[in-house]
Structure formats: C-alpha cells, structure tokens
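For this depiction, one protein chain was excluded, whereas all remaining protein chains were kept in their positions.
Order as written gives the chain letters A and B; numbering starts at 1 within each chain.
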Amino acid sequence: MSDLTRLTAAELADKIHTGEVSAAETTQAHLDRIAAVDGDVHAFLHVDAEGALEAARAVDADIAAGTAPASPLAGVPLALKDVLTTKGVPTTCGSKTLEGWLPPYDATVTRRLREAGVPILGKTNMDEFAMGSSTENSAYGPTRNPWDLGRIPGGSGGGSSASLAAYEAPLAIGTDTGGSIRQPAAVTATVGVKPTYGGVSRYGLVAFSSSLDQAGPCGRTVLDAALLHEVIAGHDPMDATSVDAPVPAVVDAARQGARGDLSGVKVGVVREFSGEGYQGGVLRSFETAVAQLKELGAEVVEVSCPNFTYALPAYYLIAPSECSSNLARFDAMRYGLRVADDGSHSAEEVMSLTREEGFGAEVKRRVMLGTYALSSGYYDAYYGSAQKVRTLITRDFAAAFEQVDVLVSPTTPVTPFKLGEKVDDPLAMYLNDICSIPANLAGNAAMSVPSGLSEEDGLPVGLQIMAPALADDRLYRVGAAYEAARGPVLDKLGELEASK
Amino acid sequence: MTTTAELMDYAEVVERYDPVLGLEVHVELSTNTKMFCGCPNSFGGDPNTHVCPVCLGLPGALPVVNGTAVESAIRIGLALNCDIAEWCRFARKNYFYPDMPKNFQTSQYDEPIAFDGYIDVVLDDGEVVRVDIERAHMEEDTGKSLHVGGATGRIHGAEHSLLDYNRAGVPLIEIVTKPITGMGERAPEVARAYVTALRDLLRAMDVSDVRMDQGSLRCDANVSLMPKGASEFGTRTETKNVNSLRSVERAVRHEMTRHAAILADGGSIKQETRHFQEADGTTAAGRTKETAEDYRYFPEPDLVPIAPTREWVEQLRATIPEMPWERRKRIQDDWNLTDEELRDLVNTGAIDLVAATVDAGATQADARSWWVQYLNQQATSRETELADLAITPAQVARVIELVGSGELTNKLARQVVDGVLDGEGDPDQVIEKRGLKVVSDDSALLAAVDEALAAQPDVADKIRGGKVQAAGAIVGAVMKATKGQADAARVRELILERVGA
C-alpha cells in the first residue's frame, strides 16, 4: 500500500487508468501517509479526506464504466496551496484573518483540477499571504523540511514542496510571486515551475502582488510537473491578464528532453548570479550542472544581465505596493476576523484593531512599506523607479534571449537554513529570492529542478532554468534532459524518523 | 454646524466678486451588467442579491472590463467633443470605507479615456455658453449603507450600519469641467443649464437613466470667488448631495452668498466638502478630516491597458445621435417656430414630448398647444416635471385625433386627459368609463330634441314662426339632457329640421 506514495504521478495515472489500482486506494494511501508524518512536517493546514476520496471514487466509477478518464492525471491526488480558493473548504492563506473562512467559490485552478478528476487532499501551509521565504510567517506554525526537520522548507509555498518531499502527495500546486514555487522546490529537491505570467489563471488566487503572482505545478519529476501544467494552464475569461494563446506543449517537451539530447540548444549562464553571498557548495553544484548540460549537447555561453542586480530592490517596492492595496479588503466588514465589535468602537476602529490582530509582522511590514512607496511625494522615487527597473530587466532578458534559448543559474544562493535563523532580519531573508525575482518582474517562465546536494551540508540545491514568455516548453525540455542525466536526488533522503 | 451662516445679498456678491465654478457629474451607465463583473446592473432588488465574488471584493476575485461600458464612455466623450485616449489605464484609488468592498475604487487617474472637450449650453434667454470639459473617465460605484439607531436615522448618531453591495461595481462615468469663469451673476443658472444639457445629451444617447432623484446622475459643485478683476482663483468648496437640477442652481447661489459674506468680513474660505440641504437650500460642512487624503493611486495591475483603435472610435462616432441642441435648431426650422415659441417649448421641457406626439400622428401646432399649455399647467399644479406626467405622447395624439374628428369637444378632451393623468387608463378607456363621448347618434339626439320641443310648445311655435334665435332655449335643454355631450351645432340643425323652419 505505502508503495503507492513512492510512485510518480505519471506512474500512478497509468496504474489507475489501466485499473491496476484504484484512485480511491491511491488517495487513501496518501491520506494515510499524511496521518503518519504530517504531525512532524506540518505541510497541511487542512486535510479534506472526504472530498478527496469522493473525487477519487468518481474517477473509479468512470473507469469501471469504461468512460475515458477526464484527464491524463484523473485519480492522481494533489496538495493545493492554501492561497487558492476552494468552495466550502477552508482557505486561510496562512493568515489568522481568514481563519474559518469558507469561500463561496472555486478558483479557476481549483475548478480545472476538479474537472480533470484530480482529488484534492487538502490545503498546504504557506507564509502568510505568500509573503516570505521560509513558511515561518504562517499564522499556524512553520512547515519543516523533510531533509532536516530543524530547517526551513522554503517559502512561501513550503507546505506544497514539503508535501512532495515527504511523499504525502505526488503533485502539488504552488504560487510564485518572487520565487515561492522555485525556492521551496530547490531546498526540498523537488521540481517547481513558475509558468509565463498569464499562462495560468489567477482567478481565485488570493492576490499578494497582482502583476507578479503566478500559480504553477510542483512535482517530484519534470514530467509530473508538465502533466499538471497542462491541466491547470490555458486562457480564462475571468482573468483579464490571462494570455489567450495555446498552452505550450510541455508534456511533449518533457518527453523529448528525457531522451537526453540537447544538441542545438543554446544555454546562457547569467554572470551576475554568483560571487558574494553564494554558498560554495551551491556554486559547485551549479558548475557541475552546467558541465552536464554541455555533455547533453547544449552550447553554453556566459551572458550578462547587468540590471538583474536591481531586481531585488525593485521587487521589494512593487510587491509591497501592490500588496498594500490588495490586502486592504481584509477589513472585518464582509468576511474573516473581526475583533472589538463591542458597540464601543466605530467601524474604522474595528478595522484597525482587526488588521492589527489578524496580520503577522511580515505582512504589516510590507503593507506599510507599500503604503509609503505609493504615497504622494515618494511615488516617483520608489514605485515609479521600480517600474522603470522592471523595463530594464525585461530588456536584459530580451537581449539575452537573442543569444540563447534558455538561461540558467542557481535557484537560491544558499541551502535551507535553520528555522528561526533569519526571522528577525528581513533583509537577509529577502536575499533568498535574488535569483528567482527577475523572471517574475519580466513575466517569463522559470523552473527549479534538483541539482544534487551541497557538499558542505548535504542539503538540496536547485538549478534554475529561465525561458522567454510563452516558451515554457523549453524549460521542460532542458529540465527533463538534465534530470535524466543527473539522476534522482530525492532518493537520497532517508525515511522520516517519525514514520519509522 | 447648527449656526446659520452669514450671507451677502446676491446683487452685492456679483458686484464685488467673480465666481469660478467646477462641476463634477457622475453618471451611472445603464449597461446590462456591472463595470467589472457579470452581475445585473439594476436599481433596487433585495439587498445583496446582485453580487458575486468580484463586486463583493472576495479574496482572489478579479475584475474584467465590461466592453459596452467602454463603448459608452467613448461615445460620451465624443458627444462632448473630447479627444479619445490612444492608450489609457485604470488606476486604483486607495482609501478605506465600508461601502467599498476592496477598499480601493477602480477608477482612472492621470489617463482618462476622454479629455479636452466642450459642450454648448443654452440659457433661458437663448444665450449660448460654451463649457469646457476637462475629462470624462470610467470608474465603479460603491455599495449603499443604511444607518440604524440614533435619532435621525442618518449617519450621525447611528448605532450601527447595514451594507448592501447591489450597487457596488455599477459603471460610472465621471465628467469634469474645466473652471467655468466669467459668468458673473448668471453662474448659478449656467450650472443648472450645464447639468440639464448633459442630462439631455445622455438621455438622447440612451446610455443612462439620468435620474437625479435615484442617483443615476449626481452633481458635485465646486464654487470659489475672487475679487472682481482678479485672476487668481479663490479657495473652493465642493458641495455634494445636490439631487435635482433646481438644487444645482440653489447650491451654487448659496455658496456664492456664503463665501462672499466670509470674504467681505476678512475671513478665509476653508477648502472642504459641504452637503446641500434640500429643505432650506443651504449647505453644511462635512466632518473635518484629521489628515489630508492620500489616495496612493497606481495603475490597476489586474486590468490591462485600453488602446481604442481609431477605426473603433470612428465606428462609435457614427452611432452618436443628433444632439439635443442640434435637434432644437432643426425643429425650429422644420416647424417654422419663432424664437419665443421655441423657448416656450424648451423651457417647459416639452420639445421631445411634442416631437413624439407629432410622430404619433398629431399636427405640431396641436401637439405644442397641448403640452405647452394645458399639460404644462397640470404639471405645475401636480408639482411634477412635464416628462414625468402619467400620459404618453401617443395618448395625447389620440386625444387630438378625437377632437379633430369631432368625437370630443375641447372641454371633453381636457376631461379625458385628466382621467389619463389620474390613472384611469387610455383615452378610449376613460371615455368609456366616464361616458364622455360626444353624442353624435342623430336618433338619440332627435329623441332628446323632440322631448324638449314637446316640453316647450310655445318656443317650438316661435321657431316655426321664423324666430330662429329662439332655438337657443331648446339647444340648452338638449345639452342639459345629454349632460353636455352633444355637439351643440348639430343639435341646432336638428331642431330647425324638426320644426320645419
């Protein structure tokens, strides 16, 4: 039974669709695994056993009736980041302010998963409103990295990546505003993809920074991520920023890549992503990865993107500015937490007291930072300038992609740090996103794929691959080729102590 | 707020000061759906039944622009002789208020869809004034709050409030004038005439209900004074809650007299929002804000820019109907009206009604006479607008037709119209119910004539003897017997026929 949790999504789908195992027993196996290990990992904020089994049984009924499966992933269960709305199922965004809220509607991603027959195991832990790089900003306690329960699983989507690394789910959905899919993937040795902005609908994704947020697939293999990508991607009339274009053929690209031939592919190494602040083991892992790409037939050149060094400051103006406005709706009037409604306080006071009570320190910090950056008198110097940097970064990418098909870099400058280590030092925490942010600012597609363990601490390192907007398939081709050459990394993770 | 402001005599105000006006009009579009979601855009309804995740501001919901609302905005811009932006964006206006679900209003800031236009406004005496338009931009309406408890049921003193978001997200166009200067004593009248012209324009375009009483047309009036001959504008106040055309004029006039009294006394005007009070025609200061608002506008990231192609703009231009003032000119020519006749038509607000009555088959002279005279008197005595009278142009045309065919006398026709106005139904139904038709059936009349002649044989003899004028007494008797429904001329003919005179 427990072997089912060790299979990839592609393998599970195959077994379910041929009737070898049922979707219900597959889902149950993962629910059992969650029950066994999640006390230690804390990847889930809410487990919806009933809903997941019901969806699984519907898939089994289809298969028994000889009906074609609703999708290539029908019956394969999934962990959903708690930032996407689920009708009638709690959605907290890791915040106290939404504790107990039951959305009256499904996000488009949620709806597509349901329509595809994907059972949703539950909602995964995250930094509050996706603000953070460690999942320590969750109001419901941190998620722990299955590689070392004393370390962070990355953030904001630490719950999704940890659920994969702990074999609690074969697939997960994350969201990525500055690296929240890729950095957790890197530090847990899993695969995470931030699709092109506009590739996956944001309808029902509780906004942190609207112009940067993008939901994407997470898996233990590149092919699994590709299968999930095709389920969730595509134009949505409910999202005005959704791109009305065919979904890139990412599954085909992953299968092609897995054959191990990258001849004719030009890979650019971003010169600016190395040096001070980068852990030695991370850089050496990256060098090895680049060498492997060459062995696969890729032509590797160094490219310079001089404005990338301004990406981090630009991000920490744009994202807080947008969040200060996006989070204004949490005001205790229509839903969510309300405190001090004792008849002695005005609506205005109840708003202020509730927001003080309902938001954690990082959220407050960013809301104030954004409020400041948008204020009259400061707008041009801060928000306005950050938007110009965004133009420069887009130009850097455009120039680089004139020369190469994809860019590569380490996903994060360091391996996962200890819980609590950076929690009081926001600037140090922000540096985790230094390599991942440019793709968000430009709207490009990017992936993190495991690139082994760092030699000095034995902890996971990720290789980031970046492709132009709407060329998500390139990520999968290069990622799958590299994955095949590199071999599995997650296999090196021993069984979690708690589960014996 | 309870102290009565000192006011200066109006004649003195305009002798010493030059007024500067700025008018901001909000128009609710009459689209099928809201600005950013597919909820029905309709007035009323049970609370919170025209809502969805988008207009309730639920976490995760996203706006998508209503294409028809954009078309209406562009058409309004074109009708106001504006330039249409080649590229513009929505922006978020950030401030907290419970009737605003997202705590920001999706609006347009420095990139309005339409800008730099004008409208020619006709004053009561026929003078034409050009009012320059600064901009027309798109935004969304807020929800409505109901204040519970407290003495007045209004916001002050309320214990709590109840919110209905049916109106939240309804498409609005905000039309802002450039400063209107040089109007002198006519400034209040210009303000009213401007809003009237705008209302007529929007109605002709069929883009809004333009009901000031229901809030689908709202006007905020900015007023300042500067000493006669000065060029630097004074400090302005912004008066809200102006709910009728008449109130626009009164509010401007009141603010002018209030400002003047303060300025003449050496005081200074506080830049503030004031509320018009319908009951006494004065304005009252709102709550003073502790800090200046800082709306932190920034481009709405959830909505992509709007870049109307020139082809699209030209297609929309072709759909703009004849403007009311152009139509007036044409009608004056077509109907061969004197300036005075046209002014009567315009002043009574009868022009569209007369035209519609003509379209329904009446002659313009008859139609004009009915609307400008009898119906206008009725509107006045019933304290309503001519257009709001409970009679349609088609009904008026039917009455005119019945008079023309002799089936109604003018006196009966007025009774029929009264019946329609009182809600008794169509003219024919009123005639039926009240039994008002002219008795034209000769046999019925003959019976009444014979009866009258038999009752007064001496008079009958006199007529027979050639004293034809004696027939008057018999006519009177017949009219009395038929309760005035007989055609007196025909009665006379029958009498003479009967006696063989």
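Criterion: a contact is a pair of C-beta atoms (placed from the backbone, for glycine too) under 8 Å apart; a residue touches a chain by one contact, two chains touch by 3 or more.
Keep in mind that, in the parts below, contacts and distances are computed from a predicted model.
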Protein name, per the UniProt record, of whichever chain is missing from view ("Glutamate dehydrogenase", "Multiple resistance and pH homeostasis protein A", "TonB-dependent receptor" or "Aspartyl/glutamyl-tRNA(Asn/Gln) amidotransferase subunit C"): "Aspartyl/glutamyl-tRNA(Asn/Gln) amidotransferase subunit C"
Residue in contact with the excluded chain [from B:C52, B:M226, B:L337 or B:A360]: B:C52
Given A:R271, A:R284, A:R365 or A:K492, the one touching the chain that is not displayed: A:R365
Hidden-chain contact residue, picked from the options A:V37, A:L164, A:A226 or A:A240: A:A240
Residue, one of A:T8, A:S274 or A:T394, that touches the chain absent here: A:T394
Touching residues on chain B - with respect to the absent chain: 31-33, 37-40, 46-53, 55-56, 64-70, 87, 89, 96-100, 142, 145-147, 149, 154-155, 158-165, 240-241, 273, 275, 286-287, 289, 291, 294, 296, 298-299, 301, 303-308
Residues of chain A (touch criterion as defined above) contacting the omitted chain: 101-105, 196-198, 211-212, 237, 240-241, 243, 307, 310, 313-314, 316-317, 324, 328, 331-338, 341, 343, 345-353, 355-356, 359, 361, 364-365, 367-369, 371-372, 375, 381-382, 384-392, 394, 426-427, 440-443, 469
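Just so we're on the same page, only the chains that are shown with their structure count from here on.
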Centre distance in Å when chain A and chain B are each reduced to the mean of their C-alpha atoms: 56
Chain B - residues contacting chain A, complex: 53, 56-65, 92, 94, 96, 98, 101-104, 159, 161, 163, 294, 296-298, 301-304
Complex contact set, residues of chain A against chain B: 84-85, 91, 93, 98, 101, 103-105, 107, 202-207, 209-211, 237-241, 321-322, 324-325, 328-331, 333-335, 343, 347-348, 351, 371, 374-376, 379, 383
